[in-house]
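Here the structure is laid out as structure tokens; the discussion comes afterwards.
What you see is the complex with one protein chain gone and the rest in place.
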Amino acid sequence: MIYRESGQFKTTYKADQAILPIFQDKVAMGLLMFFAFVIIPFIADDYWLSSILIPFLALSLAALGLNVLTGYAGQISLGTAAFMAVGAFAAYNLQVRVPEVPFLIAFIWGGLCSASIGILFGLPSLRIKGFYLAVATLAAQFFIEWLLTNFGWFTNYDSSGVITAPPLGIFGFAIDNPLSKYLLVLTIVVLCAFAVRNLARSEIGRAWMAVRDMDIAAEAIGINLMKTKLLAFGVSSFLCGLAGALWAYIVLGTVEPQAFDIMRSFEILFMVVIGGLGSVSGAFLGAGFMILLPILLNNLGSIVTGSAISTETIAHIEFMVFGAFIIFFLIVEPKGLARLWQIAKEKLRLWPFPY
Amino acid sequence: MSRDFSSLDTFPKILRNNAVIFKGKPSVREKEFGIWQTLSWDDFYKRAIILASGLRDSGLKRGEKIAIIGDNRPNLYLSIAAAQILGAIPVPCYQDSVADELKYILEHAEVKIAIVENQEQVDKLLEIKTKLPLLKSIYFDDPRGLEEYKEEEVKALDEILLKNIDLDINLDEDIDKTSKDDISIMLYTSGTTGRPKGVLLSYYNIISVTSVACELEGTSSNDEVVAYLPMAWVGDNIFCVAQSYISGFCINCPESRDTLTIDMREIGPTYYFAPPRVWEGMLTQLMVRMQDASKIKLWAFNYFMRVAKKWGNDILDKKKVPLFYRLLYGLGYFLVYGPLKNNLGLTRVRIAYTAGEAMGPDTFLFYRSLGINLKVLYGQTEASVFVSLHRNGDVDPKTVGPVFPGVDVKIEKGEVFYKGPGVFKGYYKNEQATKETIDEKGWVKTGDAGVIDNNGHLKIIDRAKDVGKLNSGKMFAPKYLENKLKFCGIIKEAVAFGDNKDFVSCFINIDLEAVASWAERNNIAYSGYIDLAGQSSVYDLIAKEIEKVNEDLAQDKELNDSQIKRFLILHKELDADDGELTRTNKVRRNLISERYGKLIDALYSSENHCYIETEVTFEDGRKGSISADLKIQDMKIIDLEDKVA
Amino acid sequence: MDWWFFIEVFVGGLLSGVMYSLVALGFVLIFKASGVFNFAQGAMVLFAALTFVRLLEMGVPALLTMAITIGVMILLAIFIERVMLRPLVNQDLIILFMATIGLNYFIEGFAQLIWGSHVGVLDLGVDQYAAFEIGNALINKFDVWAALIAGSLVLVLSLFFRFTVIGRALRAVADDHQAALSVGIPLSTIWVYVWSTAGIVALVAGVVWGSKLGVQFAISTVALKAIPVLIIGGFTSVPGAIIGGLIVGCGEKLAEVYLGTYIGYGIENWFPYMLALIVLMIRPEGLFGEKIIERV
Partner (left out) sequence: MNVNAKNNKSAKLEVLMDIKDISLSFGGLKALQNVNLHIQKGEILAIIGPNGAGKSSMLNVISGIYIPQKGVVEWKGKLRKKIAPHDIARMGIARTFQNIALFRGMSALENILTGRNILMKRNLFLEALYLGMGRKQEEEHRQKAEEIIDFLEIQSIRKTPVARLPYGLQKRVELGRALALEPELLLLDEPMAGMNVEEKEDMCRFILDVNEQFGTTIVLIEHDMGVVMDISDRVAVLDYGIKIADGTPDEVRSEQKVIDAYLGAG
């Protein structure tokens, strides 16, 4: 009912193909950005920033990456965490070997390395589909995890096999407090989301979706499946790698390869499934959901039982709830929260009419 | 900004001026290839000039006629402008008229050049070409399917437009030559009887009336109007062409017939004209759609519609309304009215007119209660439309409003006469008809029976010649009855009989969409129109409505004898293609009463059913015949005297 | 090179391979019957083992425990069919696959929630480290023992498939679902059967693994070991699962021992996957699997 599209007519394709063609959406997005960049810095305390918002953003980025692969190009992957790891360790190593490199370059380098590894492990996707491919990505998961653990070179021969991110700074400003870190991550993530949205509505995005929806037809209209799939793997792993770098540098600071184990891969996959396959907003909704649910459970638990429950129990309940939600969403709405949101929006646009 | 139209006394002159003062502002938009392709006033002028010079090259001279046939398309509006620049007279024709209807008009108007929309129209003209020796060239706008045409007189409009596109032509002389008494346009009225007559309207007629109208409603270059009504109909020429010339606002042409609603919604016109049937259609549709809404929505809808019904009009007329109800209405606006208007594309409507037929008070008030300033207008082609018009804050659904500024109206023997600056120059090549219509003092005969009520509003009852007498000697106004019937929403058309009869009876056409959805809701199975129309449950449904009408009539001393005693539901929809309706969908009474004589006799016999076979014309022109055995139902007459006694 | 040592490693590999096959069997059963790749098999192993060991800890006699646990696994199967499979029937297989990942989480959480996550000790009366010598090669008793169990289980299964109505029905389903219906057993029932059987297999696997590693969360990850086994052996063949297991088993042991020195140890985590990957590229349907027909 808030949508009043009458009178919003388009006289150019530029306007009609704008990223947010409807005025009300532009406003909404504007408000959201204002809130994220201006309001939050004022209202959020360090706890919120460093243990909720920053992780949320970093994981959203990873989910965004996986969504490119699974949601848009229809190629399932269980190796997300591995690609994150590659990003993190590549960025770290570049800075260790060449200290004068600014961290942003290092991050991008991390992304690029991750992308190339992603493409490498994407090669099987040309012959195999579905969970066969999932297995291939699992191979990546275990192999990379092992590689980083067993070869000291990657951790710069750290005795305890961990990497410690060097302090961040940009143009002389030290990025050391939660707020500045938050703003940094936010900027990076927003830019990436914007880029993915653009790809999705461009020639590349259509190629991806064509491959996802009907690969035979896609070939018949001249889409090169190999290039398209590998590009998806590349872009996806680039984003995951970047996310990994953020995770290592800003969220954790000190990382061991096990921080990127298969559990993390599943976590990201869940975010995408719950959030919504094939939509940018889905990545964020999913991540938000996965981050907030445990906190919610915790508080609920303590309210119900009066006393705080053992973290173990919480963890187990978490497992169950996540699992249940995955199944629920796959049954009820495979396109996830994002789709639900979309339906609500449709309803609002038609209101009060049912159709 | 109002200009002095004593110097700018013809459309070409105004257009030339617009090209300067409205430079860069949109004059025409067309939704094509998915976006609204816009033509600014200066482009429009430039193209008009190019087209004009092209037409002159192909031999078009002052005073000659040029036919315009097709849906509302920028290039067709352009053609009108071009013709006027050359001092030629544009003759728009109904795009859906069949070949021989066109033949009559093109022959009668001695048309030399026809500018048409598409293949469909070209084919029609080629069909009758041999009978039209004068017709030299046919220009088409949309080349689709016409590449292979070999006929030399068939040419693409683009040929002209593109040929001279970049050389700059000056036709100022021709434009200056045009004078206020030149014929601006010739419109054929699809008269309810006989052959169509060519109404000649001068620049003076149109401009003088239209400028007043614009003044009255304060139209400006920021207004938006959607052009969807036939170009051959006077309304389109006044509300779209003339007023956009004078106020400089933009005409928007929809993409195609089946996208009209979407396009309406996108544009959101600020100035909207629609005949009652369109408004009613919209309302029926809306109600049908609401039927399957969820409980809560439906409740909210019904509740707030009640609120609107109670307070909406007063708020619209700026009357005093308790604060609480203002707030409630505001809430309703957010939840229901606003979204509704938005869905119908009426959010931005400032000025809304209806005319041509009487409109159901309920429908009328429904739209007003939504905050849409809907007003009734009474007019005629012969008057350049405006005879009377509701004023803001002084609206009465039962009337057609106070007389229009500058127009005089008198009632003689119950019939309405008017005179004013808009009065037409006469019928083309039809002196005698002209004489019959305008007397030497300039009074024009409307042929409508009406009265002026005590707040100075004109009230139209019926066509004067249709007003007859029952054998009881009481007045019989069929149109009045028919409209009353049609207001109920499930009756699409009705034809009442009773002149020189003992009682009133009528034919009914059910509104398929409305009745069908009713049938679905009451899960009544039916195979098609004929079947549905024949169902006794439908008969009962209609009978209920007629009963309401009868009760209402019983109140009125003059009309209480006009209560409907018997009726039947026709087995086919009355159709313009079969000549039963005019192109503007007015009932052709005589034709119907001769074609269905058998049924009428049955109505006045003791029969309770009647077999009939009728010939019909399908969309594609093929002829066929359908037959049915129609049931006749009796109604009981309410007599108040009895009740009193 | 020391051949006795090689034999020792080789046999050790074969024996541990049998253990993988044990888990893989569960996958194969379900995949054969419903085309679903049941990622939750690992969780089912954990669940079965936990139930079993906790009941023992409560002092319930072994046989009764066995019976109860089997009952529980059957209930689980019914639950899964009702809640997950039925609504997702004739959905995209990849959707079902992801659903089983969800299921995996659910069961893992559930199992540990009710049974607690402390390590359960399961003693089958066989000494973990006792070994006997063949020539100069040390063979681990326990492994042999486990291999025997696995072997007998395979035997039982194949008998079950061959000589019982249900068994034949299941085989029929494997071929095509219509056939199954013609046997006169509704698909949902068949699924319950399959998942129950898989559950029982999981129990056996759980007990064996549990007694080897101790009953704890870790044993659910043996499922991850089983996946390459399946790829290599083919998803649809029981013998495939066995042989796949053997290949993976000795493959990784040999690699660990002989490659490890050069590229570092702990490679058994990924080595099977690399093997699987190679098989996939050459023969996507696996060594023993039926050809996957692609619609053109």
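Per-chain residue numbering starts at 1, and chain names A, B and C are given in the order in which the chains are listed.
Here, a residue touches a chain if its C-beta (ideal position, glycine included) is under 8 Å from a C-beta of that chain, and two chains touch if they have at least 3 such contacts.
Just so it is clear, the structure is predicted and the values come from calculations on it, not from any experiment.
Asker: One chain isn't displayed here. Which of the visible ones does it touch?
Answerer: A, B
Asker: Just to verify: which one of A:L59, A:V135, A:L199 or A:L337 makes contact with the chain not shown?
Answerer: A:L199
Asker: List the residues of subunit B that touch the chain left out of this view.
Answerer: With respect to the unshown chain, the touching residues of subunit B are 32-34, 144-145, 147-150, 255-256, 258-259, 262.
Asker: In terms of residues, what is the contact footprint of the unshown chain on subunit A?
Answerer: Interface with the chain not displayed, on the subunit A side: 13-14, 16-17, 19, 195-196, 198-199, 201-204, 206-207, 209-210, 212-214, 216-225, 231, 235, 278.
Here is the rule we go by: only the chains that are shown with their structure count from here on.
Asker: What are the chains that subunit B and subunit C both touch?
Answerer: A
Asker: Centre-to-centre on C-alpha atoms, which chain is most distant from subunit B?
Answerer: If we average the C-alpha coordinates per chain, C ends up farthest from subunit B.
Asker: With chain centres taken as the means of their Cα atoms, state the distance from subunit B to subunit C in Å.
Answerer: Computed value for the inter-centroid distance: 78 Å.
Asker: Residues of subunit B touching 2+ other chains?
Answerer: Not one residue of subunit B touches more than one other chain, so the list is empty.
Asker: Enumerate the residues of subunit C that touch no fewer than two other chains.
Answerer: Not one residue in subunit C touches at least two other chains.
Asker: Under the definition above, what is the set of subunit A residues touching subunit C in their complex?
Answerer: 76, 124, 127-128, 130-132, 134-136, 138-139, 142-143, 145-146, 149-151, 216, 262, 266, 269-270, 273, 312-313, 315-327, 330-331, 334
Asker: For subunit A, which residues are in contact with subunit B within the complex?
Answerer: 1, 3-13, 15-16, 350-355
Asker: Once bound in the complex, which stretches of subunit B touch subunit A?
Answerer: Contacts found on subunit B: 29, 34-38, 224, 265-268, 286, 289-290, 292-294, 297, 300-301, 334-336, 338-343, 345-348.
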